[in-house]
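Working notes, beginning with the structure itself.
On to chain A.
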Amino acid sequence: MVGNLYIFNFNSMLKKIIINIVLVGITVFVLDLLIGKNLDYNYFKAVEGENFQITYAIEKTKADVLIIGSSRANHHYIPKMIQDSLNLSCYNAGMDGCVLLYQNAILKSVLKRYTPKVIILDYIGGLEDEELSYDMLSHLTPYYDTHEEIREIVELKSPFEKIKLLSNIYPHNSEVYSILRNTFQSSKRITDNGYKPEEGVWEKEMDTIKTILPYEFDKTILAANKEFLYLAKKSGAKVIVIYSPIYLSFKQKQELDFMKQLCKEQEIPFWDFSKDSMFLNNKKYFKDVKHLNHTGASLYTNIIIKKLKKELQLINQ
Partner candidate 1 sequence: MEKEKIIENLKTIFVKVLEHEEFELNDDLSAGDVSGWDSLSHMLIIGEVEDVFSIKFKFRELNKMKNLGDMITLIGKKINS
Partner candidate 2 sequence: MVFTSFNFLIFFPLVAIVYYLTPKKYRWLSLLIASYFFYINIKPVFALLTTGISLSTYIFTRLIDNTENETKKRNYMVVNIILILLPLFFFKYFNGINSGIFTLLESFNLRWPLPEIKLILPIGISYYTFMAIGYTIDVYNEEIEAEKNFGIVALFISFFPLILSGPIERANNMLAQFRESKLPNYKMVSSGLKLMLWGYFMKLVVADRVGIYVDAIFENYEFHNGTSLMIATLLYTFQVYADLGGYSLIAIGVSKILGLNVRENFRRPFFATSMSEFWRRWHMSLITWLTDYLYTPITFAVRKYKIWGIVIALMITFIISGIWHGATLSFVFWGVLQGVYLSVEALTKNNKLAFEKKYNLSRKYWYVFINIILTFILFSASELFGRGTDMSVALTIFYKIFTTSGDIFIGTSSTVIYMFVGLLLLFLKDFTDEYYPDKFLLFENKYKFIRILSYSTIIVIIFLIGVLDGGQFIYFQF
């Protein structure tokens, strides 16, 4: 009897707990809906800043020359110079820290809308830091509901992404400040078609990495690599993969060889600047080990323009 009474008490206790949890759940649901929808509205209202650039790349750009890549793409290619000398419109869709999975999403959204004349992939690998590839997909969560091609890529992030994205705030996690800033800031800062110049000069000596030890490739990212090249090539655009200058000396880098091989198979030009002496001997062109400063970027963009001219002439002939 005492035992039964105890169970009875326990059950009524559980009932009380569950009612409270449900009450909290409802409150959270309402708050989440109100705040989340508001953030969403303001997110897409932005006219400048990182959020705007992602939206622009995914939904708006019609540029002839499209540059895709990470921060190294973003700070290395100056669209205005390319535009002026090649007479082709150009957009730099490079994004800090965003590697291959993210880049695939951009490419797919773009190709759904139009086919650029030239697609430049600034390759940095990202095979070694696979976690980053997945984490950076958080940039794409705001487009999850509306862009089918992006949905499956976002879902790669974790097996529970679908559940997490039931929340309206989650897609904008850690973005509340940038969203509010864009809303309340009236002055429009004009960037050069996505390009952000880097200031500052690197002052330390060059690091030497003798060999980069072999590591296992993540299968999903590997497949994404191949898919990117395949889709870009199939679209009819002129595809070029570039490893832009880096202030680092290494004998052999596995993922570089891997990409070279991949490009060879698909007959895509691969321009390797990793051992370009003009940059390796001049740290004044660098802001840090991985990024050129504006001076370096201008010089580099000029070289790319010359090479592009040749490449494009070949096609026209």
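Basis for inclusion: all candidates are chains of the complex that A comes from, given by their letters.
One rule holds in what follows: a residue touches a chain if its C-beta (ideal position, glycine included) is under 8 Å from a C-beta of that chain, and two chains touch if they have at least 3 such contacts; residues count from 1.
Nothing here was measured: the structure is a model prediction, and the numbers come from that model.
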item: Numbered candidate touching chain A, per complex, among 1 or 2; value: 2
item: Candidate 2 contact footprint on chain A (complex, rising order); value: 6, 9-10, 13-14, 16-17, 20-21, 23-24, 27-28, 31-32, 35, 96-97, 131-132, 135-139, 157-158, 160, 163-164, 167, 169-170, 172-178, 288
